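The other protein chains are all here in position, but one chain of the complex has been omitted.
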Amino acid sequence: MRQATQGRDLELSRRAFLAATSGMLAGAAAFGLASQAEAGQRHPKRGGTLRFATRADVSGLDLHRNTIYLVSMPLAAINQGLLDLDQKSEPVPGVAAAWEASPDLLRYTFELRHGVLFHNGREVDAEAVRWNFERMQDPKIAQPLARAALENLKATEAVDKYTVRCHLHQPSAAFPADVVYYPCALMAPDSVEQADLHPIGCGPFKFVTWDRNNLTEMVRFENYFETDTEGNSLPYLDAIIGRPKREDGVRLTALRAGEVDLLDSMAYADAAEFPKKYAGKFQTWNVPTVGTSFILFNLEKGPFTDKQVRLAAAHAIDHEAIKQAVFHGTGEIAHGFYASASPWYADGVTAWPAYDPDKAKFLLRQARAVGVDVVLQTLPTPPYMQQTAELVQAMWTEVGFKVRFNIYDEVALQQKRRERDFHADSSAASYRWDPDGWFSRYILSTAPTTKIYSGFQNERADQLIAEARRTADRKKRLELYAAIDSIVNEELPILYLQHLTLLEAGSMRLQGYHPSVSGAFSTRGGGIRTAWME
Amino acid sequence: MVMYTINRILYLIPVLFILTVAAFSLVHCLPGDVIDVLAGQEGVVDPAVRQALEHEYGLNKPLYTQYFIWLNHVLHGDFGTSQVTRRPIALEIFKRIPATLYLAIVGTIISLLIAVPLGTMAAVKRNTAVDYAAQLLSLVGISIPEFWFALLCVLFFSLYLGWLPSSEYYSPFDHLGLSIQHIILPAAALGIRQAAITTRLTRSTMLDEVQKEYVDTARSLGLPEWKVIYQYTLRNAMIPTLTISGLQLAQLLGGTVVIETIFAWPGVGRTLFEAIISRDFPVIQAGVLILGVAVVVINLLVDLMYRVLNPRVRLA
Partner (left out) sequence: MAKCVVSQEDTLDLDVPVSRVTLSLRRCWEVCKNAVSELCRSKTAILGALMLLVLLGLCLLTPYIARYDPIKQNYREMLQTPSAKHYFGTDRYGRDIWSRILWGGRRLLTISVLAVLVGILVGIPMGTLSGYYGKWIDAFTMRVVDAWLAFPGIVIYLMLATLVREWKLAEFWNDLALIFALGINQFPRLARLVRGTVLAEKEKEYVEACRAIGDSNLYISLREILPNCLSPVIVQATVSLGSTLLVIAALSFLGLGSPPPTPDWGSDLNLARDHMESRPHIAIFPGLAISYAVLAFNLFGDGLRDILDPRLTDR
């Protein structure tokens, strides 16, 4: 099955190459990429330095070893994956100009664009891609999200200089979504010695310096392959200066004081008032479906092994209250994993138990579990996790649970999960471009993550997940995932709470910045690539 | 004098040794290790992988072996590599030291600028309204929590009035203007509390000095009052004040974590805090050791300085 492709690039001179790609993009515009039209309204200016304040920073520079989260870490600007994401967070051609899946979905063949370079001038060829994928699968080196993304990859073959063939363990329709820039960024094979000091990727910006939790400097990569409709190469910005500031208040103050030009997020309390209060002084972008927060139950140990107790806990939770108190009315209540703005939103999912504290008390009495001890745990950041957990604790205490609430840092939390030493967990997950990335990790009973999270075991769900992965037809997959989410809402290994949004804000001088539906910083024809400073 | 110095330095050695042992063992008491951190959400499930990683990080050797390996490296000037960022610790910590030093020094200067005049006035005009006001102010100053005062400063000067920025550090050698603008709030938050302590100290040392014989002698010789106070008494009183300020500076180096957190200041305190949270053992060990050594060395210097200044400045 051939994905939509617009022409093939063979040995062409640079000029012809540019002409071909702009032809491609013009064709892409026909598929309704709104950003192109909007970017055409104001004439983009080349140049400008963007000061970008984020909530977090990377822990290290090696593109494979460290999680380079695509929203809250400035370094994401140097990343590029095999495929790009469009404004609806669907995989589209990027470094790979076209791809083809075998009918049994076990083999994917990617044809690389010619002339794409890494920041050090080396060409991105099939050999480089193969080296990258193999390194990303090395458990001693790669970070777990990258490894999980390529879990299904059995072998990568460089058929010729510009053709990569991937052989999978199991048939999967979800594979293209896994080879985008998060979490699988491509890095130059000949830069591996300096991977921790000076990372070389192939994204729109190049690395200059990094001072942890203080400053990240990047400049425009002049030989970036993407161009706008008029054939000018992207990105427009000269440089990006990343300023990580963990505290929401500090970030917002910096924006208002003019110290930075763009924020990746702000506290929900501020987000409720900011657009009105500062209309005309600052721009805002409400970026939906960033992720979903949920309560995770431990089905192996503790009171929640009993389904009735889980039902009681679910009836005790007032989702609307959480939405108001923690998120100040922003976002939407989650009935499934994907929000309504996401292309993977499925209709017809069975609802989770409605808010009914009396029923909760009744069920608890029936299960003879009144006053049972519950250990609820969470991370201290981002703040909404802790705040949600506090509200949940109060709601559960009202119906008769005795809740002990522990905040652990990352390390301790993982330990508790592995030792199954918790009963409930307030957590969140995000940026699964393909539903398989979520369900096959957190719902599938054989997945290592599921085993240390809820320990959920449901044959029907497993069957559906495997089937959905093998199915190529989009509509059919949506139906299957709706069925799986219905099972989740009935059996309650996880209780979905809220779809998170981010409110990004920036100075009026920032133009052409269009964060996509899922908040991607760097999207094809959008995001930071088409932004410029007046 | 020389003997005294040598004596003191010799005395330091066992102290430093205990410091290294303490730094190392306390750190390794923390549950979890860096492998857990790096493994992130999904954890390291495969024991073979965990073994390989432990071997790579040298975590599989017995503790005392790890300690001696570390000590050996340190004595050769190699503080090792951060287990999280995989860059040399020298990069991580030494780059942060100027920021913390800058903060501590400016804070101490601010505190001295406030405390010395105030304390002197309070001592000179003893038991008057000025004295009581100064005493009350300094008492209040040492009772207010530092971080609360910092928050209030941010609230008023940054949020409400918008006069001063509330984060970021610029080196004075790079952009002096910006640097001064950004350091005022954090240094003031730090310095006000120090000022309170130093005011009380100045006041009591001045009171001590003023009662000494030479002051009466000077007065009876017909020297003008201001000369008596400012040229002679104050100079003598400054010695203990400055020495204690020096000691406080040493203490300050480790205590700036909260201020650095509030003002997003890239200093050593915050680095240590984050290293503790991410179980980056080498960074914690190096940081604690460096800070401890700094404190001990500064104490020694201050002590020596006091001995040097004291006999010379005394007036007959």
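The chains carry the letters A and B, assigned in the order they are written, with residues numbered from 1 in each.
In this text, contacts are C-beta pairs under 8 Å (C-beta built on N, C-alpha and C of every residue); 3 or more make two chains touch, one makes a residue touch a chain.
Worth saying up front: this structure is predicted, and the values here are computed from it rather than measured.
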Contact residue for the chain not shown (choose from B:Leu139, B:Ile180 or B:Leu301): B:Leu139
Residue in contact with the excluded chain [from B:Leu53, B:Leu201, B:Ala264 or B:Val288]: B:Val288
Among B:Ile89, B:Leu253, B:Ala286 or B:Val302, the residue in touch with the chain that has been omitted: B:Leu253
Touch list for chain B against the chain that is not drawn: 11, 14-16, 18-19, 22, 26-27, 29-31, 126, 139-140, 142-148, 151-152, 154-155, 159-160, 204, 207, 251, 253-255, 257-258, 261, 269, 272-273, 276-277, 284, 287-288, 291-293, 295-296, 299
Contacts of chain A with the absent chain, listed as residue ranges: 247-249, 267, 269-270, 273, 321, 324-325, 380, 383, 386-387, 390-391, 393-394, 404-409, 412, 421
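Methods note: only the chains that are shown with their structure count from here on.
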Touching residues on chain B, where the partner in the complex is chain A: 31-33, 36-46, 49, 52-53, 56, 84-87, 92, 95, 154, 158-159, 162, 165-169, 261-264, 266, 270, 274, 277-279
In the complex, chain A residues that touch chain B: 59-62, 65, 67, 139-140, 143-145, 147-148, 196-197, 211-214, 243, 245-247, 250, 253-254, 256-257, 259, 409-412, 414-415, 417-418, 448-449, 452
